[in-house]
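Excluded from the complex is one protein chain; the other protein chains are retained at their positions.
Let's look at chain A:
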Amino acid sequence: MPTHTFVLNGKSVTVDVADEERLLWVLRDVLGVRGPKYGCGINVCKACTSHFNGRGFNPCAVPVGALKPTDEVTTIEGLAGSVGRDLHPMQEAWLEHDVAQCGYCQPGQIMMAVAVVNRAKRAGREITEADLDNIRNVCRCGTYSKIRDAIEDGAQRMGAG
């Protein structure tokens, strides 16, 4: 089987799996990285949201063969480390607002929140209500209002941090 090398949470990893194996299963079943969750497998629920070279993406919809050795994949486990802290400012906001209920969607929610805030930053603007409305991540526990509050708070903290 072909080998694939990419950077995972700051460290280069090499796996021996078929090209078309989706990255979600490479992470969860081959590498044992269990933070990104399965909720649909078809890029709809966003529970698996992680970062690809600093941008939000969904590993359930990416064949591992598409990755280059220099590509950086960050999962929830590596988020705080990516900014050299124990907790990312967005995670701090999540704690502050006591967002999680069952918690199953929350790794994906946080990774998406950071991506949405960074996208606004890249565009040189603040996040908007429309940005929040357009977040597709499902939370079946219904923590949506707290997620909105936490993202606004986290965006402030990211700006200050």
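Heads up, the rule we're going with is that a contact is a pair of C-beta atoms (placed from the backbone, for glycine too) under 8 Å apart; a residue touches a chain by one contact, two chains touch by 3 or more; residues count from 1.
Just so it is clear, contacts and distances are computed from a predicted model.
Engineer: Looking at UniProt, which of "4Fe-4S binding protein", "Isoquinoline 1-oxidoreductase beta subunit", "Sarcosine oxidase, delta subunit family" or "Amino acid ABC transporter permease" names the chain that isn't shown?
Structural biologist: Cross-referencing UniProt, the chain left out corresponds to "Isoquinoline 1-oxidoreductase beta subunit".
Engineer: Tell me where the left-out chain touches chain A, residue by residue.
Structural biologist: Contacting residues on chain A, toward the hidden partner: 1, 17-18, 20-26, 28-30, 32, 34-45, 47, 52, 55-63, 66, 75-77, 80, 87, 91, 94-95, 98-107, 110, 112, 115-116, 119, 129, 132-148.
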